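Every protein chain of the complex appears in place save one, which is left out.
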Amino acid sequence: MASIEFLILLLVASSLIAYLLTKVNSFLGSVFTIFASMFVFVSLAAYGFNATLVTDVLYLPGFTFGYTYLGAFFAIIVAFVYAMVSFFHPYFIDHYKYKNAYNMLFLLSLAGVLGAFFTDNFLQLFFFFELIVWSTMFLIPLGKSKSAAVSYFAYSAAGSFAMLFGIFVMRAQVGSFDMTLGLSSLTGTNAIIVYVSFLIAAFAKLGVFPLHLWLPIAHGNAPHPFSPVLSGALVKLGAFVAVLALIRITPASGLITAINLPFAHYIVAILGAMSIVFGTLMAIREDDAKKLLAYSSMSHGGYIIVAFSLLDSVAYAGGFYHILAHALASAGAFMAIAAVARQTGTTKMSELGGIIHKMPITYIVYLVAIISMAGIPPMGGFISKWLIFQAVIDKGLIFIAVALFFGSIGSFLYVFRPLAALFLGQELPQFKKTVKEAPILMLIPMVIITLLNIYTGVLPNQLFGFINRIIGELGFAPLVTSTFEINGYNGIINPALIAGIFGFGVVIAFIIFISLKKSKQVTLMETYTAANFIHTEELLHYSVDFYAPLERLYAKYIHIMTNFFDSLANKVKELGRLSKYVFMSKYVEVAIFWIVAITAFLLWGEIL
Amino acid sequence: MKSTKFTPARKLTKEEIDRKWWEIGDFFRRNSLWMLMYCTGCCAIELPPAMTSAYDMERLGMGPMATPRQADILLISGYLSVKSLRRVIYTYEQMSEPKYVVGLGSCPINGGIYHDSHAVINQLDQYIPVDTYVSGCMPNTESVMNGFVDLMEQIKNKTANGWVKYKENNEWYKSNQKAALGEVIIHDEFHE
Partner (left out) sequence: MIVNILIGFGIAVLGFVLQTSVAGVNRKIIGRLQKRYGPKWYQEFLDIFKLLSKRSISHGWIFDFGVIMALGGIIATAMFMPITNTFVAFAGYDNFFIFVYLLAVGMLGMAMSASGSGNPLASIGVMRALTTMLAYEVPFMIVILTVIKLSNTSSMVGIGEFQRALGNNWFLIALPLGGIVAVISLMGMLGKKPFETYIAPAEIASGPMVEYGGKQLGMLFIMHEITVFIEVSLFVHIFLGGASNIFIFLIKYFVVYTVVNLISNVNGRFKIDQVVKFYYKWPLIMAVTQAIIAIYFGWVI
C-alpha cells in the first residue's frame, strides 16, 4: 500500500540524491530522475484509481492528508506529465548552467504538487502552492531569459496572497481551515469575498484574462523540456482552485432568470469567454512556436473556466475531460517542439522549414496533438468541446456561444501555422544535412502521449466513470453514459463509431489511390513557378506573417493590456517615490517629525 | 461452313484488355481537355472568342486551367523567342502525361512573318513534339475550333502520340534544344 506521505518524503529525498548524482555525472542524475518520477506516477495511478491510497501521517508533524476523487484526478494527470517529460532530461541537461539544481527542483515541485492535491487543510494548500511556485520559479530562468521568472513570480504571488486573504476570512467566520466543511458553510459578504479572492488566485495560476500576461513570457522562455510541464500540468493548479471556488461556494447574488444562472457565475463565464477570444487572436499572430502554444493554453484555460461556471453537470463533465485532453495535447505539442528545438536550435517559425522530411515521427506526434487541441474527432478534444457546447446551448447563452465557436474555429488557424511553416514547406538548406530524427528515449514518451490522445478520443467511457464519481462528490447528478455512447442534452455521440467510420473511409480512399497509376517522385524544388527558374529555397517558403490579412484587421489593439499593466506598475512606483520623498527625505528633522507625529497619532487612539 | 453454334467465345488477350482500358481512358481524355494558355504571341487574341459565348469551347468539354500540372494541352499561340522557348520546354516537362501540344498560327510551323529574325525559332516541332497545327496569320476563330475538334479526332484514332515520341526520342530533342539554346535551364539567377 502506498501512502501519500511516503511518496512526498520519497520525492524530497530523491531530489537531494538527484542533486548529488548530477554533480557527479549529469546523465546518471537524469536517469535517476526518470526512475523516481516513473515510480511515483505508477504507484499513484495504481492506488489512486481504486481509492486505496493511505492517508495516515507518521513522520511529518501537523500535516494531514485526505483522499478526494477530485484531488486524485488532478494528481494523476500532473504526475503523468512529469513522468513523461523526465525522459527528456538526459538530452537537455547539458545545455543548462545549473544542472544539479534542475533535477532537484523538478522533483521538489512534483512533491509540492502531490501535497497540494491531497491535502484537506487550506493552510497546507497554501504551503504546498508556495513550494511549487518557488521551485519552478528558479527553474524558469535556466532557459532563455531571467526576467521571465520575475513576471511569473509576480502574478503567482498576487494570486497566492489573494488566496491567503480568502483563507483567513473563511477562518474568521467558520473557525477552521478544513476544505470541505469550511467552504460550504460560508454565508453573506464573507462568501463573496472568499469567492472573489479564490477566483483571483485561480485566474492568476490558470492564466486567464485579465491576469494572463505572464503566460507567453514564462512558457515561451522556459527551458524546452520544462514548458510541457508548465503548460500542461501546472496551470491545472488554477483549475483546481477554480473548481473549489465556483462549485463549493454559493455566493449570494441575483439570479438572471432568462438564462438561469447567478450573476456572479455569469461574470466569470464572460471573463472566460474573453480569455478564449483574446488568446486565439494573440496566438494567430505569434511567430515563436512556444509562445503560440502558450497563448493556446490561455485560450483553453478560458474554456475550462466557462465550463465550470455553468452550474450544470454536463458542463462539469466537459470541463474535467477538457482538463485531461488539454494536458495531454499540450504536453505532446510542446514535447514535439522541444525535440525540434534540440535538433535545430531555434523555435521561431520564420527560421525553420521542411522538418518533416527528417523527423517524421515528431511530425505525427505534433499532428495528433493539434487535432486534439482543435477539437476535431476522433481525438479527445472533440468530446470535451461537444459537452461544453451542449451545456451552453441548453442554457441559451448567446454571447458566450459566440466566443466559444470563435475560439473553436480560430484554433484551427493557429495550430495549423507551425504545421505549415515549421514542418512542411520547402526544406531549408541549413537543415538538410544536420537534422536527424529525435533519439529513441525521447520518442517513447511522445508516442505514448500520442496513443493516449487517440485513446481518450475513441474509448472515453472508463474515464467518464471516474469523472462521474468526482461530479457525484461535488453534489451534482452524473453524466449519462453507456458502454459506447455519451448523452448530452440534445443529442448522443458514439466516439468509437466515429473513429471506426473514419478508419473505414480512409481504407476506401487508400484502395482508390492504390489502384490507379503510380506517380513520379519529384523533389520539392521542381514546383510551379510560372516557368521561372528558381535557385534559393528560402524565397519559396511561406512562413513569415502567415495570417497577414487577418492580423492587419486587429493589429492596432494588441497592446492594451500590456499598456494597462505597465501604467499600473508605474503608478505603484510613483507612490513609492512619493512616500520616499515625504517620509524619508535627506533631512533628518523631517524623518524625526514624521516618527513623532505618527506615534502621537497612534497613541491618541490608545490612551484617549 | 463452320457452324458458330458450338464455338465458344474467344477469351480476350492481355493486350486487347489493355487496349480496351486505354480506349475508355481516351474517351474521357478527348471529351474533357483542359488547356494551359501559354499566350506568347499575337494569336492569343483568338482565344477569348473561343472561350466565351461566341464560339463556346466549353461545349466540347474544354476549359482553361491555371497550372501545367493540371492541364492536358499546351497551347502555343504565336511566335516563340529563344527566351520563351526555354520556359516553354520547362513547362512542357512539368505537365502530367498524357499531354498534347497545339500550335496556333504560322509561326510554329515555319517561323511565319518573323522567319528571318535572330531571336525567334522557326520550327517548333524540332524542340517539343506538336500534335496539331492551325495555320493562318492569324487563324479565324472557327479554324481554331476546327483544330480542337481535329485534336479530339486524333486522340480517338490514337495518333496523338507526341508525348510518347518525346520520351522515346529524347536525345534527338535534347540535342536540338542544346544546339539552338545553349542551356535549357539557366544555371543561376543572373542570366536569362
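Some observations on this one:
We just call them A and B in the order they show up, numbering each chain from 1.
One rule holds in what follows: a contact is a pair of C-beta atoms (placed from the backbone, for glycine too) under 8 Å apart; a residue touches a chain by one contact, two chains touch by 3 or more.
All of these numbers come straight from a predicted model, not from anything done at the bench.
Which of A:Ala111, A:Ala341 or A:Ile371 touches the hidden chain is settled by the complete complex: it is A:Ile371. When the full complex is taken into account, the listed residue touching the unshown chain is A:Val506, out of A:Leu20, A:Leu123 or A:Val506. Checked against the full complex, the candidates A:Ala13, A:Leu60, A:Leu181 or A:Ile398 give a single residue touching the omitted chain, namely A:Ile398.
Considering the full assembly, B:Ala66 is the residue among B:Ala66, B:Cys137 or B:Ile185 that touches the omitted chain. For the chain missing from the display, the contacting residue among A:Lys432, A:Arg552 or A:Lys571 is A:Arg552, taking the whole complex into account. Touch with the hidden chain on the side of subunit A covers residues 258, 354, 356-357, 360, 363, 367, 371, 374-377, 382, 386, 389, 393-394, 396, 398-399, 401-402, 405-406, 409-410, 412-413, 416, 419-421, 424-427, 490-494, 497-498, 501-502, 504-510, 512-513, 516-530, 540-542, 546-547, 549-550, 552-553. By the touch criterion stated above, the residues of subunit B touching the omitted chain are 25, 28-29, 31-32, 52-53, 56, 58-61, 65-67, 69-70, 72, 95-98.
Just so it is clear, only the chains that are shown with their structure count from here on.
Each chain gets a centre from the mean of its Cα atoms; for subunit A and subunit B, those two points are 59 Å apart. Residue ranges on subunit A touching subunit B, taken from their complex, read 526, 528, 531-533, 535-536. Residues of subunit B touching subunit A in their complex: 67-69, 87-88, 90-91, 94, 185-186, 188-189.
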